[in-house]
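Please read the structure below before turning to the comments.
What you see is the complex with one protein chain gone and the rest in place.
And then chain A:
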Amino acid sequence: MSSLTIKDLRKSYGEVEVLTDINLEADSGEFIALVGPSGCGKSTLLSIIAGLESVTSGEVKIEDRLVNNDAPKDRDIAMVFQSYALYPTMTVRENMTFGMECRNIPKAEQKDTVARVADLLQIGPLLDRKPSQLSGGQRQRVAMGRALVRDPKLFLFDEPLSNLDAKLRIEMRSEIKKLHNRVGKTTVYVTHDQVEAMTLASRIAVMFKGVLQQYDTPKEIYERPRNKFVAGFMGSPTMNFLNAKVVQSDAGFGVTIDGGDGTILPLPADHTANLAAGQSVIFGVRPEHFNPVHAHRGDTSARMKVLVDMVEPTGAETILMTTVAGQDVVASVEPDDAPKEGETIELAINMSKVCLFDPSTELRLSA
């Protein structure tokens, strides 16, 4: 059964359309991430699901019931805000019981529920404090606690971790994942952080400028991005985009980098549907799919000579800022394989992982 369905949704503020033709559904118990750069309409979409904003046209269904005109309280949802939105004059306990109080739930039951959730999130000792007396991480927990005290059909999260420092963010990320596994509720999770989306979600909806670019599993999104935007947005450091031409030889299709020395980078046979010789393409390679030839263990038939401008060790991997024929190439390599700045080296490319994009439509070309 699908738990959330969004059909042909549009939203405009006056003349400005901020969401265009959104179609999305989430199965029961699924964890959906809405990801995209700031201002792309993620929060607006979440607010529409919550009923805090009206739709301009289209349908929102929760468990197959049309809720377009239902008030937020009638949609059976719970939401965690980026700012946490804890009521500043109430204690943690009052923050958690406020919703139950509004729904006229008996005091005894309120008490049991708070105890259960406080136990789950380990916030028992904080119950009588005011939000101003809590640390960022504690506020975050309380905000989740306030959502968990009800048993909603849908959990909505709007960038819940973006106000935490890096270490805490990673901790809370895994807690959210554990919590979701435990509670098993359908969740829509907004983030601008592609790592969060990749690690948490069963499916990711990538948005840009109010348009849903791709809605798929993390693996599909990463390996087979539908267009150049999705390819560039997911992954860090970001995918390299090189201007190139398709060439055909006895060995099959390949590409040559524009302005380069004409070396042919042979494409695997399953990448060559819809290609024509001489065609201009954008050649997309992720940084981790480069490897210095001297260290490469697999097939090294696709090689590229690059000039190393800068070497950035991060510990686990070393990032190389290089150029080939005036185009920038970022590669990430094993620290032990790293060359020196100013060296010219040969990089082997894992051609089975590359993507080709049409320069004008920016859609991915090969299958």
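By definition in this document, a residue touches a chain if its C-beta (ideal position, glycine included) is under 8 Å from a C-beta of that chain, and two chains touch if they have at least 3 such contacts; residues count from 1.
We take it that contacts and distances are computed from a predicted model.
Visitor: Absent chain per UniProt: "Glucose/mannose transport system permease protein", "Cytochrome c oxidase subunit 1", "Electron transfer flavoprotein subunit alpha/FixB family protein" or "(2Fe-2S) ferredoxin"?
Guide: The UniProt record for the chain left out of view names it "Glucose/mannose transport system permease protein".
Visitor: Write down which of A:G29, A:P72 or A:P268 is the residue touching the left-out chain.
Guide: A:P72
Visitor: For the chain left out of this view, which of A:S38, A:S132 or A:S360 touches it?
Guide: A:S132
Visitor: Looking at A:L52, A:L168, A:V211 or A:L307, which residue reaches the missing chain?
Guide: Touches the omitted chain: A:L52.
Visitor: Please identify, in ascending order, the residues of chain A that touch the omitted chain?
Guide: Counting only chain A, the missing chain is touched by 47, 50, 52, 71-73, 77-79, 81-83, 85, 87-90, 98-99, 102-103, 132, 146.
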